[in-house]
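Here is the structure we will look at.
Note that this complex is displayed minus one protein chain, with the remaining chains in position.
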Amino acid sequence: MPIITCRDVALQFTNDQTPVLDQIQLDIQEGEFVSILGKSGSGKTTLLQLLGGLLSPTKGVIKVLGRTLTSPFDEITYVFQKPILLEWRNVLENVLIPLELKRKPNQDDIDKAYQVLSAVGLKQHVTKYPHELSGGMMSRVTLARAFLMEPKILLMDEPFSALDAMTKEQLHLVLLKLTQQFSTTTVFITHDITEATYLSDRVVLLGGYPAHVKQEFPVTFSRPRSKKLTFDSRFIATTKQLYDLIEGLEDDEKD
Amino acid sequence: MPIITCRDVALQFTNDQTPVLDQIQLDIQEGEFVSILGKSGSGKTTLLQLLGGLLSPTKGVIKVLGRTLTSPFDEITYVFQKPILLEWRNVLENVLIPLELKRKPNQDDIDKAYQVLSAVGLKQHVTKYPHELSGGMMSRVTLARAFLMEPKILLMDEPFSALDAMTKEQLHLVLLKLTQQFSTTTVFITHDITEATYLSDRVVLLGGYPAHVKQEFPVTFSRPRSKKLTFDSRFIATTKQLYDLIEGLEDDEKD
Amino acid sequence: MMKRTNIYSILLFVGILAAWEIVVRVKEISKIILPAPSAIGANLFQHFQSGYFYPHILATSIEVFGGFFVGAIFGIGLGFLVAQSKTVREILQPYIIASQAMPKLALAPLLVLWFGFGYTPKIVIVALVCFFPLFESTVTGLSHVSREKLALFHSLRATRTQTLWKLRFPTAMPYIFSGLRVAVVLSVVGAVISEFIGANKGLGALIIASQGMMDTTLMFSVFILLTLKGIILYQLVNWIEALFLKI
Amino acid sequence: MMKRTNIYSILLFVGILAAWEIVVRVKEISKIILPAPSAIGANLFQHFQSGYFYPHILATSIEVFGGFFVGAIFGIGLGFLVAQSKTVREILQPYIIASQAMPKLALAPLLVLWFGFGYTPKIVIVALVCFFPLFESTVTGLSHVSREKLALFHSLRATRTQTLWKLRFPTAMPYIFSGLRVAVVLSVVGAVISEFIGANKGLGALIIASQGMMDTTLMFSVFILLTLKGIILYQLVNWIEALFLKI
Partner (left out) sequence: EEEVQEVVNEEESSQEEVTTEFELEKIRMASWSQPITEQANLYLAEERGWFEEAAIDFEFIPGAGGGDAVRNIIAGNADIAFANVEAVLLALEQGEDLRIIYNIYPENVFNLISLKESNITSVEDLRGQDVGIYSRSSGTYQNLLVLLHQAGMTEDDVNLIETGVLNFGPLMNKQVVATAATDTGLFDAQRNELGEVDVIEVKDVLNTPADVFVVTEKTFQERKEALVRFLQVYRDSVAYTMEHPEEAAEVAVGAAIDGQDVERNIEIITIRNNTSTNEEIAEKGLGWLNLDILQEVEQTYYDLGLLSERVHVETITTNELVEQLN
């Protein structure tokens, strides 16, 4: 049984606007890594927020772990597109927020937070406040915050878009390790086709007005995937294929 | 004579922290398109803000158009890393802000704003308010705002990082056309190496603690550059070269 | 249909009135100390019918509106000036704090001496009383703009005045309205207290007169009028705020 | 070295005092109407030396602190409650508006009657007066959290209480401090007015006594004491705010 299912899901923000999403059908299996691609403004964030229980569908049903989703579940951790930090807390304190909401963090928690922060390359910056951080550093704080929770389901909205190639590669490894270790089900929005291919079991293409799942594209490279996979010709071919597919879909839509 | 020169520029945010930038030497010629690459948190934004007159160097001198820079110049338009919009103004009104600060916008200005908004793909969304926009749409509003000003010097901080591949390509064309038309001097921060190669006359690599210009990498493809250039083998080779260069520099720095 | 909470509200109100009436009747509390709600209602009705209240309501209204207007202009205006110019701020700082800290209502007797009788001293007091919360909230609001937006305006070479009008002012709006809500209520208090000191008309004068006549029932009636006046003004501010937010 | 603006401030002060002194002397203004600054200075000095002021300052301080404390607890507390529970908000809404709109200082004579003489009625009045700005600023502050942060907390399944303490409260802090500044100054006014109604001791009682003696000079001295008191309390709030921001 899939861990996440969407049936005929539609979402309309205001009655006077056309729906943003309509007729969304989506099944995601436990432990699966699904990337969502789509043009800017197509409705990716909206879909992810629906999956996270942050928005409620206007039509249709979303089930997570067999239960109908009405508000966020404990098993789900959501990484927002724009890094959201509390200005009055430093990096470490920001990372500890979700834990604090569950229980008083103990020394172990703090040690683990340091580890995660170090994994995202912020070891030197734990005591900085948000206004002292660069854009990419802010994103990485929110990533550390998510990783620390070792979630069952991880929803990430363009988490690496503010990062340079090197840092991004490092974090790919961190993410893959984590999802492997906890067999985390991951839904991942990105604009980076190579990244989507490298990380995913399946790529979902969103498009149309209102947006729906235009195409699903399975990626079958075996796991664990090494960094070298990206230089593999099969990998490059797959990426190209995906790229062409997207371009084709886009051309259809031209007005 | 270069339009922008940095001599021995250093910047330190607080006295108790080590400087972020030191010994920055940089000359940028009129009409040149320079990209800045560097790891997240290396100091790219800091450097760009120095060039924009938004920060003042702790040491050294920055000259723009022969004048020492102390605060923003009229000839410079700056696009922030994080889209900054006024929530109480809709898309069109946000785009018109810089103009409004100069004079009362007339019908021509508004028509032009519509054109620019249409060029960035927001024609359908001019009356939306910031909270109704997707992340990429917000970035595009700030791009439209910058383009409308037809600036002499354009400083852009990761302007396309929130955009999908297709939209990004479209906007590359818009940007190249604009910079060509007004022989705009552009300094461009990006994490996308392909993008940097495609757009730039020169790529500047920032790195080290404190950061300085590690390497400058000229890109000599003739202009105008077509979309097809990116499939050219010479282009791919140059990109790979740049990628390797960066990786090499990074490895040096490993601690 | 009515909302459930509205029904609770009304029930609570009725309950309080009933309890009050019963306590007064059972304990035979003197009407000088605490008149029964029924007596107050009758008193209100009677005086409205006779037209007794109208000139007093009018007089207090003139003071409230006049003073509020003057106080708002000075409070918001000086708030802008202080937020605008660092020099002005630093020079005036101690005076502003002093003028804020001064118990202006206690000044009432002297103001009568200086400004003569009639509306002037009362309008001055109301204005003084309104000034402070408006000034405070204007300055607070104008200085609570995010760094990012200030950076944007800085990069656009916006002048100080442009930043003020196009950035700081819209940001300050909810703060200023919060200040207006406080000020409008205080202006009623200011008018009443200034009328305590010396006035032949106005709801405050009526309170003094009712005290002199030992007519506590009338005093309560006047309180109710004052409270209604406050509520109307308060809601007026809310309504104007809603109107502004819509634009 | 002193800042230039500080020097201007002081010069302005000296200038005002000098002009005042000259006007009073040249125009031979009666000391009942406007005493000279020199006379006020002498009066202050004399009464401080004789110890005349101390019990009055103490009495007013007790009322101010007691009332401020009670008012702050209720104002901020109820602000939290109302921000927290929609039901409570909707039921209490009309009462809160009414209680805010009511000119509480005008209630002073009745409160004295109900609560007897002594500190109680004065503390009640000060508390009532402080309540409103604190309540208003707490509610405003608690509801000015950005949607994004609320979304984050929603996604983290934070309870209402957690959102209140870890998100809304820190956001509301500057608003609450702004309310505290207004409240602390109003608390002095409240104490003085309540002492007008009937008190043996306190700076407000002293104002009434000075009026009875036609001793305008003493009245000015008391104003100055009250203003100083207000300034000290105001700066105390600023200082506590700075302390909080540091933590």
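When the chains are written out, they are named A, B, C and D in that same order, and each has its own residue count from 1.
Note that a contact is a pair of C-beta atoms (placed from the backbone, for glycine too) under 8 Å apart; a residue touches a chain by one contact, two chains touch by 3 or more.
Nothing here was measured: the structure is a model prediction, and the numbers come from that model.
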item: Identified contact with the non-displayed chain, of D:H47, D:K104, D:R168 or D:R181; value: D:H47
item: Selected from C:A83, C:V124, C:I208 or C:V222 as touching the chain missing from the view; value: C:I208
item: Contact footprint on chain D, counting only the chain that is left out; value: 30-33, 47, 50, 52, 109, 112-114, 116-117, 196-201, 205-206, 208-216
item: Chain C, residues in touch with the chain not shown (by the definition above); value: 30-33, 108-110, 112-113, 116-117, 196-200, 205, 208-209, 211-215
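To be clear about the criterion, only the chains that are shown with their structure count from here on.
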item: Labels of chains that are neighbours to chain B and to chain C; value: none
item: Distance from the mean Cα position of chain B to that of chain A, given in whole angstrom; value: 27
item: Rounded Å distance between chain B and chain D, as computed from the means of their C-alpha atoms; value: 52
item: Multi-partner residues of chain B (at least 2 other chains); value: 82
item: Residue numbers of chain D (touch at least two other chains); value: none
item: Chain-level touch network, classified as line, ring, star, complete or other; value: ring
item: Pairs of chains, among all present, that meet the touch criterion; value: A-B, A-D, B-C, C-D
item: Residue numbers on chain D that touch chain A, as the complex places them; value: 148-149, 151-159, 162, 166-167, 170
item: Complex contact set, residues of chain B against chain A; value: 13, 37-41, 44-45, 81-82, 121, 125, 132-137, 140, 157-158, 161-168, 191, 193, 243, 246-247, 250
item: Residues on chain D engaged by chain C in the complex (per definition of touch); value: 3, 5-6, 8-9, 12-13, 33-34, 87, 90-95, 97-98, 100-107, 109-110, 113-114, 132-133, 136-137, 140, 144, 174-175, 178, 181-182, 185, 188-189, 192-193, 196, 204, 207, 211, 216, 219, 223, 226-231, 233-235
